[in-house]
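Sharing a structure below in structure tokens format, with a few things to ask.
Of the protein chains in this complex, all but one are displayed in their positions.
Then we have subunit A:
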């Protein structure tokens, strides 16, 4: 139901009185308006900009956020307004939609930002009104194409486990993937060029017997040219067969334009081989050689501009058709007129209407060879009209074709530019870094936190320093990641360590592993830093490895025994240890997660955030309890 008509609903219901006398059955009970409040203004505060509207206006579209009870989630009790933390400029169009029933797309806005806002407010983009819908669709399509281009770029980079056939096909389609492909690409290009040049030079008259006319080179050096031709055709045949083999869908490949060109390019040679001895078809055979010129089309695999041209012509087929049709009409008209105009004059070249076609074409395209010229006055008049109108007719469809070509060409340019730009790669790299920046921050803080806990007493300045580096949000996030680690019993490590760890696990000796494992579970659990420390050790023999492990463990335990506070810092709950570590609530560096253990510990385990400062050291819990304590977060 459109917007404004929602206000006419009372009218429609009232008009239903007209049905009453006709009806035979009693009417159902009308729904009562429960909250019969007067129509009130509601305030929508969008990032500080206040919009006001009637409640009824919003109620017009009950299946959107603002029209349904979903907006109650955003109601701010204190200020009695609805607060949305969204873009106020985009909100304007959305609110206008409620007011007028038409959703408009502002042209200066980014399409994805707009889509996001629509999705947030529960409005489907299909109801964008006609005035803006085309623009919206165009922009959306462009965006999607661009995203697909990017996706393709990323896809191109790596595809493991490809069969030989797939590798070959990819090499054929995209020569930049490997050096072999590039070599192949250039070799075929070279041979295409050689073949074309050969065909051309074959017909050049070169040298002659003194008593004969000039003979073309082809007839003089038949052998040489034949060898050249054979070589080229062999290369082309091999190439075609390889492509055929590598193609994922052979049938589709055989139907494609490029393969047809390939076939047409090499077929004359083979036909020639078969038919050399037959005299009367040699004329036809000569004609077949014309098809060898098709080899030049093979260059379109090498040149993108050529492909674009072909694609443009295909996409402008209707304009070209129109051009052809109108030209034909004009030619016929003018040819007829000229024929009859020149009929009277003697020795006129305009012997028939078809003969006049030639004149008309030459004149309309402003060539003007001058082999056929009108002699009568009428003929001259009509001839001039013909040439003037020719210019017009040809000039009309050309801009359409040109603009099409330009659009497609620029699209391709843009794609190429982006592919070539290192900026894209740098951009992706930067994004990746920022993404794993958070995880590395996590690892970093894990190590830091552990180091922190191992220290005796954190001085105040250090604590504050640390407080600066890890905000509350970060610490909560870290805690969350830590919980995840605990849940999966795996840890986060960075790439380098992961690879090392991967290699190391291959070398590790199982029995020697177990004591460390059991000791792990025993007291300190998985101390992240310990493991990372372990992983950071270079590859070594197992026993030294184990020694290192043990030593690490020893360090851990050793550090625990003498340093009561640090041990307690490990064993204590978050609030106390937090206080011990940093004496402030800003840094939550410890979290204690107890695995299924006595409830007393559970109740005290509170892996949340800022503990109040508690300088008094509370009593240590029973170290014998099976609590897996996590050190610093």
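Brief remarks follow.
In this text, a residue touches a chain if its C-beta (ideal position, glycine included) is under 8 Å from a C-beta of that chain, and two chains touch if they have at least 3 such contacts; residues count from 1.
The definition used in the following text is that contacts and distances are computed from a predicted model.
For the chain that does not appear here, its UniProt entry gives the protein name "Kv channel-interacting protein 1-like", which is one of "1-aminocyclopropane-1-carboxylate synthase", "Guanine nucleotide-binding protein subunit gamma", "Phosphatidate cytidylyltransferase" or "Kv channel-interacting protein 1-like". From the set A:14, A:41 or A:377, the residue in touch with the chain omitted from the display is A:14, counting the whole complex. Those residues of subunit A that touch the chain absent from the view are 1-27, 29-30, 32-33, 38-39, 54, 56, 99-100, 322, 326, 329-330, 333-334, 389, 392-393, 396.
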